[in-house]
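All remarks here apply to the structure that follows.
Removed: one protein chain of the complex. Kept in place: all other protein chains.
Letters are used for the chains, namely A and B, taken in the order the chains are written, and counting of residues starts over at 1 for each.
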Amino acid sequence: MNTRSLNVLGEICPVPLMRTQEAVAQLAPGDELVVEVDFVRSVRNIMQWCTRHHYSYKLDDLGPLWRITICKH
Amino acid sequence: MPTRQVLLRRLPKEWPYWAGGLCLAAVNTVVMALEGRPWGITGTLTNAGGRLLQFVGFRPQTWPYFQSPIQERSWSQFGWWDGMLWFNLGIVAGVVLSGMDAGDLALRRIRSWRKVALALGGGLLMGYGARISLGCTAGNLLGGIPSFSLQGWIFGAATFLGVLAGIRLFRRVL
Partner (left out) sequence: MTRRALFALLAPSGVLAIGWWLYQMKPQTAGLWLAGIVLGVAMHRSRLCIAAAFRDSVLFHDTGPAKAILLALALSAVSFGWMQHQALQQGLRLPGNLYPITAGTVAGAFLFGMGMIPAGGCACSTLLRLGEGHLRFLWTLLGLTAGSLLGAYQYGWWEAVLGKTAPVHLPALLGWPLAAALEAVVFVGLFCLLRWWEQREEGL
């Protein structure tokens, strides 16, 4: 199992989810992607996208930024 | 324990979209009842900018825009205590308070000049478009459609086409 990270700090909608989509597409099943965002609207965006595609995710609220760990099954 | 935790922490952090929609409808109604006209952002910015231009010596009051009946009314009444101006400032203040309560308020710096160009260019397009169509998404969609006005629906449809074009055009450079 590999863990990759994606830093989209400073990016605004719709860029964070677009980058996340690209990065998740390159993951092998079982891999994890750690996304760091500071644009609050994109957090909801990414969560909704994960639910839609049945990827499990974990959201860490770090105050001014959010860390979302997505697991590709 | 800081005051904010006692006073405000009880507010849930993530509200469902429909709750936002309900509040939006309620506030939209309150603004219409208090001010006699619906919420507008770019119209207020135009009035404020026009006053600024006047201050530095230009004569925007001679432009046809500020002479058309509806705009003339809000322009001639525009001053420091303009209700719509303070409504819009109130939105910013509300987000600041909400962000403090949630603990996610921070100054977020700009990380490249490309982003400045995108923001400025997008703002110019939106500002120009909003003025020649006499309203932004607040004035024409949230104000116009519930006013049973045809121009609100036309604005909505053309905005949708603009979004499609914008996605095609700008998706590579974002």
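Everything below uses one rule, namely that a contact is a pair of C-beta atoms (placed from the backbone, for glycine too) under 8 Å apart; a residue touches a chain by one contact, two chains touch by 3 or more.
This one's a predicted model, so the numbers in the text were calculated from it and none came from an experiment.
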item: Sites on chain A contacted by the missing partner chain, in the whole complex; value: 12-15, 17-18, 39-41, 43-45, 48-49, 52, 64
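Definition applied: only the chains that are shown with their structure count from here on.
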item: Where chain A and chain B are represented by their mean Cα positions, the distance between them in whole Å; value: 29
item: Chain B residues within the chain A interface of the complex; value: 13-14, 103-106, 108-112, 115, 171, 174
item: For the chain A and chain B complex, residues of the former touching the latter; value: 9-10, 14-15, 18, 38, 40, 44, 61, 63-64
